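Note that one protein chain of the assembly has been removed; the remaining protein chains are unaltered in position.
Coming up: chain A.
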């Protein structure tokens, strides 16, 4: 039984409603997280009322010409099959009696009751006739219901595949090996002799985290690793007596330079001892005004992009007639070629394929049935709708004013904690230093926490940055539990009155189960103010997988009911892509988190804000 059926205008006025009162506010949640986010092509939306209320499923239908939305709400445990049917029938009947001036439609109660009876009867008939086929159908619906989260059903299939591969990893029993292998793939220059020692270290790190591996296997590996390093050093010592000091080659008669070795002098520990003056590279690009080319974009819309002659020409001619006459009603067949062209254009700009597909379907859903204005072509209507949709998606949902948040936390007397997460090699440590530089320029005291206790050189890297920026760094070396290191860092920060703590974590692949569990533990234990996902702008379809899996793992493995998900995105390596800016769109669409920073270079000042209008313009060029 339906809980409620609502009819409302796009402007927000409820025209007609029937049914019981709903717990929570499912309609507002539907509008905010689904319809306004251009996910209107999905089949349904599930809502859980807070504080243990009921669990609802919502389905909707649009009437784009009149600007009406029809929403049906029912309990999730009931699998009602007639809802789509009923919504279509209601839409048909209501559009006949609709009048923009009227706001009360009491006579619709009768019509609705009739329609509901008819729809239920039809569903009963279908059920009786399909008795044998019902079991697989229900199973299909269950799977669909399970997958009907924000990521969509494709994300579910990928997750299953991901689980399978991580299962394989566990099956090997070599957690560290799996990690070492993935690292080896990233850094192809890793020497072979170092790999086993990496495995050993990884295992030792893995032990306090999961505790679910074989101690015997570790003991077996340790002598193996030791042996290999012995042979490695043995080889090196043999090579030493044969060393001859090389002389510098002189190319022409100019005197040779005295010093060609630019490495900094090392002290006994092997650490570099450098005296850096405080790095002052000028103003961070976050604070610079961007000179935007703000000429009107309407000229570009007028260009006709017809590629195929023949059938296209005939279509163009008749569409010209219709556009002048001005009463064409858009239907799916009309929209298909324009949307296909748009989808191809988006994909050439490096937008992930399934995101482009979903966006195009959503725009089609919002344009179907609409009347074309006079003197407008189908392609220009579609272009305008897509532009509006993109602008809406990329505009941040919540405030991205970090300085204001930092001031608020300062008033409360506790440090503002930012955690940088992401896969391997995207630029977390580099951009962490850039963010630290920007915050320093606004007179905020920053502290770094080196919670990448896995990758060799990570702590030294951060130490160098800290020395150049002259800010304190909290580090505990390698092979420590990152969650504990982070907690101690935050305590240290509140002791020495640092305003912001920037926590660097190790890069990890999204389907590496133990590492994601470790990350989830870090976030749950320390409850940071901002979880920043660092993603590179060069990524293509993998962005969707990365973000959806990160969010899913953070949600699944959290201990509290309100899981902390990714709050913001930091887009890096933006200077390497010319106009293939689609990764920004994919990431924002799939996670719903705004892009807070954009890294566009490797020096401290190369950090800027995302300019939504210019990105939309570039995407649709």
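Assume a residue touches a chain if its C-beta (ideal position, glycine included) is under 8 Å from a C-beta of that chain, and two chains touch if they have at least 3 such contacts; residues count from 1.
Definition applied: contacts and distances are computed from a predicted model.
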{"item": "Candidate names \"MIP18 family-like domain-containing protein\", \"Signal recognition particle receptor subunit beta\", \"RNA polymerase II transcription factor B subunit 2\" or \"Glutamyl-tRNA(Gln) amidotransferase subunit F, mitochondrial\"; UniProt protein name, chain not shown", "value": "\"Signal recognition particle receptor subunit beta\""}
{"item": "Which residue of A:107, A:124 or A:283 touches the chain not shown here", "value": "A:283"}
{"item": "Full-complex contact with the absent chain, from A:27, A:119, A:335 or A:489", "value": "A:27"}
{"item": "Residue of A:344, A:401, A:556 or A:579 touching the missing chain in the full complex", "value": "A:401"}
{"item": "Chain not shown, touching residues in chain A", "value": "6, 8, 10-17, 27-28, 31-32, 35-36, 67, 69, 103-104, 283, 287-290, 292, 391-393, 395-399, 401, 403-404, 407-408, 442-443, 611"}
